[in-house]
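Complex shown without one protein chain; remaining protein chains in place.
The block that comes next holds chain A.
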Amino acid sequence: MSASLLLALPELILSIGAILLMLAAAWGGDGSSRGITLAAVALLVVAGAVALIAPGGHGDGFGGLYRADAFSDFAKLLIYAATAVALLIAPNYFERNGEMRAEYPVLILFSAVGMGMMVSALDLLTLYVGLELQSLAAYVLASFTRRDTRAAEAGLKYFVLGALASGILLYGISLLYGFSGTTSYGGVAQAMGGEFSAGLLFGIVFVLAGLAFKISAVPFHMWTPDVYEGAPTPVTAFFASAPKVAAMGLLVRVAVEAMGPAYDAWRQIIIFTALASIVLGAVAAIGQTSMKRLLAYSSINNVGFALIGLAAGTEAGVAATMTYMAVYIVMTLGAFLCILQMRDADGNLREGIADLSGLARTRPMLAGALMMFMFSLAGIPPLFGFWPKFLVFDAATRAGLFPLAVAGAVGSVVGAYYYLKIVKTMYFDEPAPAFAPSESPLEGGLIAVTAALISPFGYLAIPVLGGISLAAAHALF
């Protein structure tokens, strides 16, 4: 048992820390929220370090319910890093309206625990518990600004649709259990390797549908734009980054470890979802006028590309998907950090694309950074966002999926159009009223760091990033 506890040390640290912080929040009140936020960031750093060092080594724990391996380590590092950024940007945002409350960091921490369990789950039940822990915290976070009707709407929509997706997922799990007699990934895989029954196929379809909701892949993406738009911006930044990595990690592990023998059955589902996400994410984004909605479609679009790696079904493909998620969270967090700077002279937040008009003249550095994020999300070299696209196309061609690679490539041209539109607004149009100057060196610093990571210098990180991703993928095969 103690070995199991040691394996799950990152989750333990975060859980106990979150409970203690909740007590501190209850006693300290909202005045202590800044301190609690910093403590939560510190906890995430410690948990990340523990995941990196892995004092308990790698292996299965809790009777085969939980696994710590290179894959979970990599995913957790990404999750914790993105979560920490979402925490750091929160106080400045909420304090302006006097809405910073001490439960925010606590909720985020619980969500992080759930995400850690998602990527470490080795059993359909652990999967479900992790997913629900993450989701329940997220529903509350979406409507964190209680007085804002848009946020309340976002939270409610997220909850209703999320509950529906959980139901679908649970139904799929029950089918898999019914037809294989076990909930462990290994057992399910064994059953699929044998006689492949219609019940198992239905189970796969329902499980994938439920998970597609979590990664906001088409056709289960409808909630994304509304929730992204309504939720407070730091929360949106969080939704767009850490839970995406967790859900993608979960999907990859389930697909490879539990459904591996049924690759032919789920490959076509993944291919369809990937292409549909790429196309819809690109086409529907064109008419958007809000930056947050636009980034919601952008995340749908990018998830589609990441799924191409999974569709290849190879080690290289999974590694490409993980690299994709790593680069994607940097780009998307950077873009949201830029959106947080969009405050007019009275300090009100602006979210319209039109508000960015002529930003290159009023705030050249900010415009430069946002331009880099946009071109990077579009996958234009020499920015680093090109590299993960390159890897997923590479994996697809190696697996012989040429039509998929070509269709994805053509889709990326359609997608480039709306990223270009942002750059056009910032650089070609006449200036709109200037935004208030940034007061937060922290946010400026984070923008600079994320911009540096996706600049051409990012290519120097390929050997390291590629090595970690391959090791992570290798752990699954």
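Here is the rule we use: a residue touches a chain if its C-beta (ideal position, glycine included) is under 8 Å from a C-beta of that chain, and two chains touch if they have at least 3 such contacts; residues count from 1.
Just so it is clear, contacts and distances are computed from a predicted model.
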item: Options "Acetolactate synthase small subunit", "Twin-arginine translocation pathway signal protein", "Peptide/nickel transport system permease protein" or "NADH-quinone oxidoreductase subunit M": UniProt name of the undisplayed chain; value: "NADH-quinone oxidoreductase subunit M"
item: Residue, one of A:R34, A:R150, A:R361 or A:H474, that touches the chain absent here; value: A:R361
item: Contact set of chain A toward the excluded chain (per top definition); value: 360-361, 364, 375, 380-382, 386, 390, 393-394, 397-398, 402, 405-406, 409-410, 412-413, 416-417, 420, 423-424, 427-428, 459-460, 462-463, 466-467
